[in-house]
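Note that one protein chain is taken out, while the other chains of the complex remain in position.
By written order: A and B. Residues from 1 in each chain.
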Amino acid sequence: MNARIGWRLASVAVGGLFIVAWQLVASAHIVSPVYLPGPDRTWNALVRGFATGTLLAQLLQTVQRMLVGWLLASLAGIVLGACIGLSRPARAYLGPTLEFLRPLPASAVIPLGIAFFGLSDGMVLGVIAFGALWPTLLATVHGFAAVEPCLYEVSRALGMSRLAVIWKIALPSSLPDILGGMRLSLTVSLILAVVGEMLASRTGLGSGILVAARTFHAPDLYAGVVLLGGLGYITAQGLFALEARLLRWRAVR
Amino acid sequence: MDSQPLIAFDRVSMTLGGTSILTDIDLRIDAGDFVCVVGPSGCGKTTLLRLLGGLLEPTAGEVRYAGKRVAEPRADIAVMFQDYGRALLPWRTVAGNVSLALEALNVPKEQRPARIAAVLATVGLGARADRYPSELSGGMQQRLQIARCLAQEPKVLLMDEPFGALDAMTRQTLQDEVLSIVAASGATVFFVTHDLEEAVYLGNRVIGLLPHPGRIASDVNVALPRPRNQLTTREDPEFARLRRHLFDFIKDADA
Partner (left out) sequence: MKRALAIGRGLAFPAAAIVLCQIAAMVSHLQSDTLASPAAALVAGAHAFADGSILLATVQTLANAFGGLALGGCIGLILGILLGSSTTADRLMEFSVEALRPIPSVALIPVAMLIYGFGYRMEIAIVAFASFWPVLILSRNAVAGVDAALFDVARVLRLPPLARTIKIVLPAALPRIFVAFRLAAGIALTVAVTVEVSTNPLGLGYGMMLAEQSLHPELMLAYLLWIGIIGWGLNFAIVNAQRRLFGRSANVRTAT
């Protein structure tokens, strides 16, 4: 246990070294301060941004879009994915189409969204939900299609109803896949939220950093990037914790 | 002595995917019998078990339980699967896995904890009720399957090579446990195994199947005294005679 903590501290120290190096490079103007503000100016910009309330407002907007889009997409993805995954004919007919759509860049749908909804909040939310749908949908289809066949036999031997089979056997069995898909969907949500904000100039971190770049306010830009990194980190960790809790039963040996 | 057998296979044939697995099987099993089914691979012994369990429908003939045709799985016939790793729900605890059988039977919620505790005590898993299957050894996982079957309070137990994947010591322990459980509950047992000695040790009747076509080629009574004992029973001359008989039977099958 002590060894683990020791290594953890050492790695944080290494991270600190990188920050010091960043500061040295910035202070010595090895790279122009227009492009690379040091951690000191970035930190000041962060503090300033929160003090004036601007960064908080942007952060909340981005988080809200991301979460709402993600939740909608996850719900739709799980329900649709379950229906398709449980039905062999559905898998046969829809599978190839889904496989074709899997590598499609989610952002390619943005122009379509703009065409339909204009540069509005609805467009951004719609694009987020649509883009975030696919990882969860595909993972759910896979999870439901890959349920251990012996368990279906067990359920037949016990005389379980179809609904009971789906709820008590197929769904729990698919949960690892579903959660993995939802994790990917969350990443996609964040990306599309940022891009959507950049394009539609809605209030949010995405538009915030774009404006900062255009007006050459590098510290504000970097502060926003750091915040977005932090957002990505917290959401990923949150989902990992949820997975660990829900999937306690996985073989630890 | 009942004139009506509990289980009857009446000229049962089974063809799967164009291949004939079983041909014209006639078999009567009385209540309280411990029937062991042996035979070389491909002889159809697992198919026979699945027909009895209602998991398959015969291509010809009829499988009857208590006089009525078996068309689907029944609550009083419990099935124990060969691959315990795949037949248990990994996301439910030991107690949860047993509970599954009770839920399927629509046993009221209040009655479940007591029944689960009782059945876990019988198989010796009482202290591990909150563990997950991944935390159990092979022998314990198989006991969990037994517990789930017992929770149904079955009149018939179908066991498909349940101890094949276990080490010899665990196998012997579980053999004796099954014998005592069955003696206590009075259930009829249909036990498929490839282990000839196990078949003689456990059963009061051993059925030998031969493949191509799948048919019953031997049906012997095992008159060894109960309760069985791993040492004394296996040293009994009658045990050796039956074992030799089955050995020859299997060897002839290869010829």
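Observations on the structure shown:
Methods note: contacts are C-beta pairs under 8 Å (C-beta built on N, C-alpha and C of every residue); 3 or more make two chains touch, one makes a residue touch a chain.
Note that the structure is predicted; figures quoted are calculated from it, not measured.
For the chain that is not shown, the touched chains among those present are A, taking the whole complex.
Of the options A:51, A:104 or A:241, the residue whose C-beta touches the omitted chain is A:104.
Only one of the listed residues, A:26, A:55 or A:190, touches the absent chain: A:190.
Between the chain not shown and the residues A:8, A:29 or A:162, the one that touches is A:8. The chain not displayed touches chain A at residues 7-8, 10-12, 14-15, 18, 34-35, 92-97, 99-112, 114-116, 135, 139, 177, 180-181, 183-184, 187, 190-191, 194-195, 198-199, 205-206, 209-210, 212-214, 216, 218, 221-222, 224-225, 228-233, 236.
Throughout what follows, only the chains that are shown with their structure count from here on.
Separating the CA-averaged centres of chain A and chain B is a span of 50 Å.
Residues 53-55, 72-75, 78-79, 81, 83, 86-87, 89-93, 100-101, 103-105, 132-135, 152 of chain B are the ones that touch chain A when the two sit in their complex.
On the side of chain A, the complex with chain B involves touching residues 148, 150-151, 153-160, 164, 168-169, 172-173, 175, 247-253.
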